[in-house]
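Quick one: this structure, given as structure tokens, is what I'll be asking you about.
Just one protein chain is left out here, and the rest sit where they should.
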Amino acid sequence: MNTSNLLTIRDLTIDFTTYDGTARVVDDLDLYVDRGEIVSLVGESGCGKTVTAKAVLGILPMPPGKIAEGEILFRGQDLLKTKDKDLQVLRGKEFGFVPQDPMTFLNPIFTIETQMFDMYTFRGSPDVDPLQYLRSFRDSRRRADTVQRALDMLRRVNIPDPDRVLRSYPVELSGGMRQRVLIAMALMSRPSFMIADEPATALDVSIGEQINEVLETRVREEGISVLYITHDLGVARRLSDRIYVMYAGHIVETASTQELFKGPKHPYTLGLLKSVPKIYGEISRGIEGVIPDYYNPPPGCRFHPRCPHAMPVCRRERPALREIRAGHRVACYLYSEEKKNE
Amino acid sequence: MGYGSYLIRRLLYTIPIIFGISVLIFILTRVIPGDPVKLALGPDATPDMIAQARRIWNLDKPLYMQYIAFIVGFFTGDWGISLRTYNNVLADLARFAPATYELTAVAVSFSALVGILTGIVAATHKDKWQDHISRILSIGGVSMPLFWSGIMLQLLIASYFKLLPIGGRIGDGVTPPVHVTGFYLLDSLFSGNWIAFWSCAQHIILPAFVLSFPSLANINRLVRSAMIDQRSKDYVILQEANGMPRRLIVYKYMLKNSLASAITMIALMFAYSLGGVALVEAVFFWPGMGNYLVQAIHFKDFNAIMSVVVLVGIIIVAANFLVDLLYGYLDPRIRYGEER
Amino acid sequence: MVQRSLQLRRYMTASFFRLAGIPIRGTIKKSLRGISVLEGPQKYRLEGWKRATSRFRRNPLSTTGLVIVIGLVLMGLLADYIAPYPMDAKGRVDFINKLLPPSLEHPFGTDEAGRDVLSRIMFGARIDISSAVTVQLLVTFVGVVLGMVAGYVGGKTNVIIMRTADVFITIPPLVLALAATTAFTPDITTAILAVTIAWWPWYARLVQSVVLSVKEEQFIEASRAIGKSPLSIVFGDIFPNIVSVVTVKFTLDIGFVILFMASLSFLGLGVQPPTPAWGTMISEGKSYLPERWWMSAFPGIFILLAVIGFSLLGDGLRDAFDVQLEE
Partner (left out) sequence: MLRVLDLKKYFPMTGGLLKRKIGEVKAVDGVSFDVMKSDTLALVGESGSGKTTVGKMLVRILKPTSGSIFFANEDIAKHEGDSLKNYRRMAQMVFQDPTSSLNPRRKILDIVIDPLNVHKIGLKSERYEMVTRMMDRVELPRDFLYRYPHSLSGGQKQRVGIARAVIMNPALVVLDEPTASLDVSVQANIVSLLKEIQKEYGLTYVFISHNLSLVRNIADWVTVMYLGRAMEMAPTEQLFTKPMHPYTIALLSVVPTVSEEEEKLLPERVRLEGEIPSSVRIPKGCRFASRCPKAHERCSSDEPPLVDLGGHFVRCHQIEEGA
């Protein structure tokens, strides 16, 4: 791991304090995204993947969330130490975000045109005073340019009738259309990094497929780095270059996509892969048990209560991520000789 | 479904409501009491007097005929004779209603304006001193009985500090302005009668201020909670994540969403104030419809009661229609989404 | 109108104080929406009453509300024993000591007939609270029955009931209650009936909308699939979901009904003198302003206290039952 990566997360630890106590939902997470890469963060619901994404985007609700430790470096700059205003400018210029549920992420009472126009014109500017805002309406040339750009973007995400879509309110559009609009909005100001949080999950299979495809084409063409959050190993396999597997707030395994599917190592990854129903008709019993209580996590490895290979050491100490082959890292004592024999 | 047919539907919807109000009030004041004449004339009335009164007021006819007569009369301008003032109710109301409307209009405009502004300030300064102050004031605003806070302010400002007049609509010895709209403030302004205008303005401040308390508090809190609600909306989070300037998000996107609900609240508060005005008028000796209604009730003056209530109902229905109009304009979901 | 009002439902059913957003010390209250981390077993660590009481106690304001309410209720119940001059509320007059300002002997002064204002306020609590509770019982009964019928039966029945409620709601409650007093001689029973007439539609609407949203849930379909009769679905599945909502709303509104009844009394259409009720006392005192301010000032403070107390208590119950009145 080096600082020349576009995004580097080090030792990120996030706590949630609620009525019932403090829950450590992300624990000591390391992750990086290189230029032009699509990296998947895979895990089941409640594993902390969305929380991680929100922390990177700076939209983690705090409280109840709290970043207890760690750093999030973007081009070497620690986002957690950056002032709000600078962060906002940085996000506007460099980040894109494609959310999970297209139905709630567009403001229902503004037209797509208004929303795209403002997003393009003002994102990344530190502040906007009323005069500047009004002037943006008067400058008809610039306005026409922006509308052109919006139409262009909509066309590029395969929207057949961009003129109509631009004039519509979100209620008039279907889920797939809205998700395209959101992708177009994210791409409009040429970000260098994008977080996609399960962009196809809320949609029908064939529509979600269209969305993933459009997203991949655009991103590859424009060389944007993507952190793709998903629960679906199959989708991660199709889209990404590298994969992180997350369980209960920890990264348990990471490798390049090929490597991971050829030789998965961590018992959780193995269990997950076996649980996925196969097209040739095979399905395992899945992983027994439930995800641990975050308020009182089990000592040692958080997966040990559900692990078929649990050893005494797993109950005592938490395994660290350890490189077993170039770029393939696993957090499990099965792959560490000295601990295994303890 | 377009905006036009949405509005027509809303407009059609008002008809059964107005009809319902007239039936309800007819039942309350004429059917349940049994014989309004006996009530009105009191125990000393002779049978002859009662019979005569019955004939005059159409009470010898069956109930549905009485109702039809009442409705026809209402829409042809024959609102009957008041049992208390022996005037035509319409003439009475022409005198008293503008006073009430003036007071309510001033109070509601004030509370809408100030309520929205303070609501925004409270929301953008959540849990700072601005928020605490507006919170304490608005909790007081809804929890205090209107008549009590009226009396207390009257004591303090009018009696003790003598800053403003205790009550009434215009100072003694000041000639009221020429009757055009019946709104003293407007009439005196248009006729250039500055003395009357000044006196009226001084008189209206306290009652309007007191009347605006609950509305102000409600609007303030609604705007605040709507704005804070907006903050956790996904579309706002998306804009934040995409680095839009905070001010644009707050004052364009969040505000417009919040105003949609604030407008409904303003209409509701207008209706509420038309009720509360009876209390304020009683405290500040304001010669308006509220006082007129209360007196009418004491005298069982059913013609006056029915007319006032139906009139108030129509005004509120009209206000609601206006809100529908605005709301449909502000929120396209109403226009497009209703049938989906 | 209906649609917009539904949007306001959350506002109508949350107490004003909750909307005022009083921060709760020692706990962090913020929606966990969008964060799926703490779902299912993670979200709830205590069950039943234990959970309810712990949630109630967590907010010191709820306890404050409870203390105020208990104080006012005890004051009303024990007025005969704790009032300094109990006979002053029962017809005794003492013109020698009339219109005395507050003193040690008469902490809140005396009125035009020389009666002790404090004693009368204590007896007033009895009348004000009991009549408000009566109103609430009536209103809840009417509202729950009509709301459940409208919501469950649906169709024409629903339209008729809800349109009728709309008619009642359109007229300002105070005006409607005033008009309703016409039918009878003004006294406390009349006032109770009048307020009930003005107040029931809000409950019918609340219950109807809760029923409608519960009806959407799959467990209703599940109950139909196992062959439950409509009646046992209404009472077995829907009703339990209404109870807590209505209980909370019931408590929240008692204070406002007290205020409402006091308004009627102030206009001379509620409790009639010489019976001591807070609104009536303010009305009587009004003629002696500005010099004898204590006659009007003190009863008003108690109305204020009652509104605040019951609202805070209602909020506490809301937390305790985990009622989502909104949405």
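Every chain is named by a letter (A, B and C) in the order it is written, and numbering of its residues begins at 1.
Rule of thumb we're sticking to: contacts are C-beta pairs under 8 Å (C-beta built on N, C-alpha and C of every residue); 3 or more make two chains touch, one makes a residue touch a chain.
Bear in mind the structure is a predicted one, so any value in this text is a computation, not a measurement.
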- Query: Which of these, A:D11, A:D152, A:E288 or A:E323, touches the one chain of the complex that we don't see?
  - Reply: A:E288
- For the chain left off this view, which of A:R10, A:K274 or A:R318 is in contact with it? A:K274
- Among A:G21, A:G76, A:P126 or A:G234, the residue in touch with the chain that has been omitted: A:G234
- Among the options A:E44, A:D101 or A:D241, the absent chain makes contact with A:E44
- Touch with the omitted chain, as defined above, among A:Y133, A:F261 or A:Y295: A:F261
- Query: What residue numbers in chain A mark contact with the hidden partner chain?
  - Reply: 44-45, 160, 174, 176-177, 204-207, 209-210, 213, 231-235, 237-238, 261, 271-288, 290-291
- Task: Can you list, in ascending order, the chain C residues touching the missing chain?
- Result: 39-41, 43-44, 47, 217-219, 221-228, 232, 237, 240-241
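The working rule: only the chains that are shown with their structure count from here on.
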- Considering only mean CA positions as chain centres, point out the chain farthest from chain A. B
- Query: So which chain ends up closest to the centre of the protein, judged by Cα positions averaged per chain?
  - Reply: C
- Message: Based only on mean CA positions, could you tell me how far chain B sits from chain C in angstrom?
- Response: 23
- Message: Counting only Cα atoms for the centres, state how far chain A is from chain C in Å.
- Response: 48
- Item | Where chain B touches two or more other chains at once, by residue number | 232, 234, 237
- Two or more other chains in contact with one residue: find those residues in chain C. 31, 34
- Give every residue of chain A touching chain B within the complex, in rising order. 57-59, 61, 88-93, 95-97, 99, 101, 104-110, 118-119, 122-129, 133, 169, 171-172, 182, 185-186
- Query: So in the complex, which bits of chain C are touching chain B?
  - Reply: 1, 3-5, 7-8, 11, 16-17, 19-23, 31, 33-34, 163-164, 166-168, 170-176, 178-184, 197, 255, 259, 262-263, 266-269, 279, 282-283, 286, 289-290, 293, 296-297, 299-300, 303-304, 307-308, 311
- Which bits of chain B are touching chain C when the two form their complex? 10, 13, 16-17, 20-21, 24-25, 28-29, 32-33, 126-127, 131, 135, 138-140, 142-149, 151-152, 154-155, 159-160, 217-218, 221-222, 224-225, 228, 232, 234, 237, 261, 264-265, 268, 271-276, 278-279, 282-283, 293-294, 297-298, 300, 302, 305, 308-309, 312-313, 316-317, 320, 323-324, 327, 334, 338
